[in-house]
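Just one protein chain is left out here, and the rest sit where they should.
The block that comes next holds chain A.
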Amino acid sequence: MVVQALKDQGVDTVFGYPGGAVLPIYDEIFQQNGIRHYLVRHEQAAVHAAEGYARSTGKPGVVLVTSGPGATNAVTGLTDALMDSIPIVVLTGQVPTFMIGSDAFQEADTVGITRPCTKHNWLVKDTDKLSGVLHEAFHVATTGRPGPVLVDIPKDVQFATGTYTEKAKAKVSHYQPQVKGDMETITQLVEALETAERPVFYTGGGVINSGPAASQLLRELVEATGFPITSTLMGLGCYPASGKNWLGMLGMHGLYEANLAMHGCDLMINVGARFDDRITGRLDAFSPKSKKAHIDIDPSSINKVIRVDMPIIGDVGHVLEDILKVWKARGRKVNKEGLQKWWHQIEQWRAVDCLKYKPSEKSIRPQYAIDRLEQLTKGYDRYITTEVGQHQMWAAQYLGFEDPNRWMTSGGLGTMGYGTPASIGVQVAHPDALVINVAGEASWLMNMQEMSTAVQYRLPVKQFIMNNERLGMVRQWQELLHGERYSHSWSEALPDFVKLAEAFGCKGILCKDPDDLDDAIMEMLAYDGPVIFDCLVEKHENCFPMIPSGEPHNKMLLGEAKTKDAIGSKGAVMV
């Protein structure tokens, strides 16, 4: 019945790990062909792989794990998906109904444990209700603000036969969030668009979650109005990085021009972002002179941290469509004179060139590594996943994303160990694409067992590890905030990644000389199979620009790039 419901929902891929309490479902999977099951090596990785799959396709990711430890291992993935609004359906086995509460072998209160880390969850005790709950689970996961859901199915319910309800005949769900925005507020926003002197679009993951049409509408609106646009970490790709109005990412490690535009604007249009603390910095000094509009499908995001003047609750795609319609009907007006001055100001900020760095002749600077990766993979059908830390920020700064759904990273929860399984999920969804996990060596070690999955299913994921033998971001904060006392932020016993690759049955590449980097990257790209690329980088590099926590946007640190002699002749041509 479970397999039938999954097929009804259009599912063809499941990430999972079997165990005692899900054996009946695995038995069904064995006896059919429509659903491909990918055996991971750890349940956390199953959820991250499903996240990668979901985020790169827009379809919900499906996970199947057993009771007890299977379910508890999935908790990190669930929390990650909840924070980043990724639609995931997790099916967990449970001990038989008559044993629930008896501390049975591999029993855990799964719905209790996962209640705060799912959008909703169900324990199904009645086989007749199972199919209805499964359809509802997909509905809840994908409707409104997407998120992870979990269905806990006791083993006796799996064994029993019951009435199957088809998707089309399932009860209409009570859960129907509002998708159309309020027209009065939309008109108010359009009026503001017409007169704003210093507007800025501040976009986020909501644009991507709303689907490709929303990105298209956003592009149309940005091009038509000529307003500058910045995006959060989660929203990269909704507006092309090569677009002329693109300011780059904003936030703690965002670009100078993006953050100063946010600080100095008179109209901020938040499209599907949530004023996260990595974005706002000090709240009482956040964009003090602007009127703020906020488009979000989740009413609880409105006025949560920042009071806004024009709240619009609805789906980004629908609201953008209405904005465009009203704006066009009113004669496509913008404040040309104001905009010209605003762009002039932005150009001055841009001229600071905050991502400038000086490539070293002796060692590989991480910025250089990412930069070369960008240059050499530009033409590819490319998907990027990351782990969490400095490398993640460098990737966000130096890689350019032209389309949505191409960038998979753990934003809200900041889960180290996300990237490797996510890259596997992406590669499963896009077998012919180039999938690179930009990683740090510490994060990468957290879920490296998944290389075994990659090898088993011949998934040619490229693990691009920027190895500084440090927990780089931790080290950076210790340097800035804790008097350079580097408490436990370096690794004294790292594996030999090339030998590790051989042990897994994939290819290992070591690169430590900047002169060899291009060839090594080309070698990685040319290899038809999974690669572990150990890129030894400068060990004490800090990630800039940076808004120190507790500071507003205009108090950015630009770092070494600003200091004298920072730019050698080679660097000047680079960025």
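Methods note: contacts are C-beta pairs under 8 Å (C-beta built on N, C-alpha and C of every residue); 3 or more make two chains touch, one makes a residue touch a chain; residues count from 1.
In the analysis below, contacts and distances are computed from a predicted model.
Undergrad: Considering only the chain that is not displayed, what protein name does its UniProt record carry among "Cytochrome oxidase maturation protein, cbb3-type", "Fe-S-binding domain-containing protein", "Acetolactate synthase small subunit" or "ABC transporter, permease protein"?
TA: Answer from the record: the omitted chain is "Acetolactate synthase small subunit".
Undergrad: Out of A:183, A:224 or A:481, which touches the unshown chain?
TA: Selected residue, touching the omitted chain: A:481.
Undergrad: For a quick check of understanding: of A:180, A:304, A:512 or A:539, which residue touches the chain that isn't displayed?
TA: A:304
Undergrad: Tell me where the left-out chain touches chain A, residue by residue.
TA: Chain A touches the missing chain through residues 111-112, 115-116, 119-121, 123, 140, 174-175, 252, 277-278, 280-284, 286, 298-300, 302-307, 479-484, 548-551, 557, 559-560, 562-563.
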